[in-house]
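Have a look at the structure that comes next, please.
With one protein chain held back, the other chains of the complex are shown just where they sit.
Now for chain A:
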Amino acid sequence: MELHDVWFVLIAVLWIGYFFLEGFDFGVGVLTKLLARDRTEKRVLINTIGPVWDGNEVWLLTAGGATFAAFPEWYATLFSGFYLPLLVILVCLIVRGVAFEYRAKRPEENWQRTWETAIFWCSLIPAFLWGVAFGNIARGVKIDARLEYVGGLGDLLNPYALLGGLVTLSLFTFHGAVFVGLKTVGDIRERARTTALRVGAVTAVLALVFLGWTQADKGDGTSLVALVVAVAALLGALVTARAGREGWAFALSGLTIVAAVSMLFLTLFPNVMPSTLNEQWSLTVTNASSSPYTLKIMTWLAAIATPLVLLYQGWTYWVFRKRIGTQHIADAAH
């Protein structure tokens, strides 16, 4: 395995980490409208991710920075090509971050409601658009001989990619509902389970169609394994969620994300962004990657820093392991 192959795997790992972690963040954001009955419950939901959402989002920044360093051509083509969708995602992430931090900093109801609306939409939209983006990466886009994206915005909004968007949106919402079941007490915990089952059933249908489509189009033996794992994990998550085994349900909804994203990356390799115009023009791990020296330095960095990150990020989850309910939310705004 050459270093650029290692880095293909590492980039996949970063995106998987991002979707696993911010996946439930996004889900919780969407659930503030679907699940919460009153504003205190909304706050319970927001506070289940309060201490961790920022750290979760860094997985995205790291995926971005690492792609820049390890696959500059991929970074350049992807982000200049998917320009407007990425712009929308960035705007949402900006507003969403500010919303979490500023919402409770004023007592006025108008102020708080505005930020709550922002949290909902700015969670929902990126959750959808990331699926569209990855659907397009997997499917291939119009890339010319200079490795430039030459399609338009309309090309990105094709049925396959849009279905991918629905899959990530519903899968993240499901993952979020399972997470809420794991992190709350009281009435909201019970309702989170009901919601999880409903959203999970929808997700199962959408994911099966999308992953089946992917398999039929691009799949091989290994991607089929990933597909089977994804579907089995999703069904397992539904069964365990129904049985009230919340820890298991969360591990399995997480595994669904891991397997589904892995499957997309498996169908890609050795391409990183296939061209639909001419196979010769596809970006691959070879023609898009950095020099061996840069990759070597980056590998050292990843080998040392990633375990540390996992360690202290894991520790954060342990510190905030207690479930929260409406009784833990102080009345006065801070």
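To be clear about the criterion, contacts are C-beta pairs under 8 Å (C-beta built on N, C-alpha and C of every residue); 3 or more make two chains touch, one makes a residue touch a chain; residues count from 1.
Definition applied: contacts and distances are computed from a predicted model.
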| item | value |
| --- | --- |
| Name per UniProt, for the chain absent here [options: "Acetyltransferase component of pyruvate dehydrogenase complex", "Cytochrome BD ubiquinol oxidase subunit I", "Branched-chain amino acid ABC transporter permease" or "Phenylalanine--tRNA ligase alpha subunit"] | "Cytochrome BD ubiquinol oxidase subunit I" |
| Hidden-chain contact residue, picked from the options A:D5, A:E73 or A:D155 | A:E73 |
| Contacts of chain A with the absent chain, listed as residue ranges | 43, 46-47, 50-55, 57-58, 60-62, 64-73, 75-81, 83-84, 86-87, 90-91, 93-95, 97-98, 100-106, 146-150, 290-291, 293-294, 297-298, 301-302, 305-306, 309, 312-313, 316, 318-322, 324, 327-330, 334 |
